[in-house]
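Presented below is the structure to which this report refers.
The complex appears here minus one protein chain, its other protein chains still in place.
After this line comes chain A, so read on.
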Amino acid sequence: MTLTIANISKKLNKKPVIENASFQINEGEIVGLVGRNGAGKTTLFRIISGEILPDFGSVGLDDQDYHRMVALHDQLFYVDMPNNWMTNFNSQQVKRIVQASYENFDTSWYDQQITRFKLDGRQKLKQYSKGMRALFTLIVSFASNAQYVLLDEPLDGLDVLVRDEVKRLIVERVTNQNTSVLIASHNLVELDTLTDRILLLKNGTIIRSFEVDGEQDIKKYQVAYRSETLPAFLSERGMVIAHTGHVATVIFDHFDEALAIKLAGPTFQFIEELPINSEDIFRASFSKDGYAWERETEIGK
């Protein structure tokens, strides 16, 4: 089963939020979705789930139009993380409601997890702590036995122990049930250890889909330069993420031979390639934004 998002576009208040976004998610994959604040991650989730309708494009599930075929909707589970309908109910009421909608709802697994994390009782979810609510939402999502689960910032604001539990739950369900998970998160370090690949959302569209180990185009270097000031091409072609004295750490997107020759030139006392992670890829992809922002700040001074 493959979830295909094809050329989705959406305007909100006459402003384009999503523009021609396309990607696929296969069975049993954990995919991360990252982008800057306001990039449209939540809007994209809301469109995929059918909460809002796209102006253009389609969402397909195995060549069938997901939005038109409502019978397919129990193959996907999505709820907004912080404020959702569940907060007005207790865990038993939520079970009854979700059971009515998802015919493969795994009651025994749900009860087991609810008892395990002591989430049972007559308390409404709005009385739970933020961490408990996140954990509960995750349990309901996976108990639905939907093939696709969309999680919007599931690790946001959780303490280390709950975060570990959440990650363990995700991996366990993906391994056992072959569920596919799309996770939107700002926490790139967490995504590194959790996801198979990461989608980068910029200006409302997916600009890059990468596996952290497989990204050959991006390089991270620590350099020591001889000149008085930082060589200009470093900030023009890359993103300077650390700079102390004559030593700078720079991430380059689209690293090419010309850049390698420049780095090997007499301007530099030494250069060292460093291992990259998804945060570096994120920075590289937004290096122009960062550079523009730096320039603006300098002009402002």
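Operating definition for what follows: a residue touches a chain if its C-beta (ideal position, glycine included) is under 8 Å from a C-beta of that chain, and two chains touch if they have at least 3 such contacts; residues count from 1.
Please note the rule applied: contacts and distances are computed from a predicted model.
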Hidden chain of the complex, named as in its UniProt record, picked from "Putative RNA-binding protein", "PadR family transcriptional regulator", "Alpha/beta hydrolase" or "ABC transporter permease": "ABC transporter permease"
Given A:26, A:64 or A:83, the one touching the chain that is not displayed: A:83
Option touching the unshown chain, where A:27, A:51, A:172 or A:256 are the choices: A:51
Hidden partner interface residues of chain A, rising order: 10, 12, 46, 49-53, 70-74, 76, 78-80, 83-85, 88, 96-97, 100-101
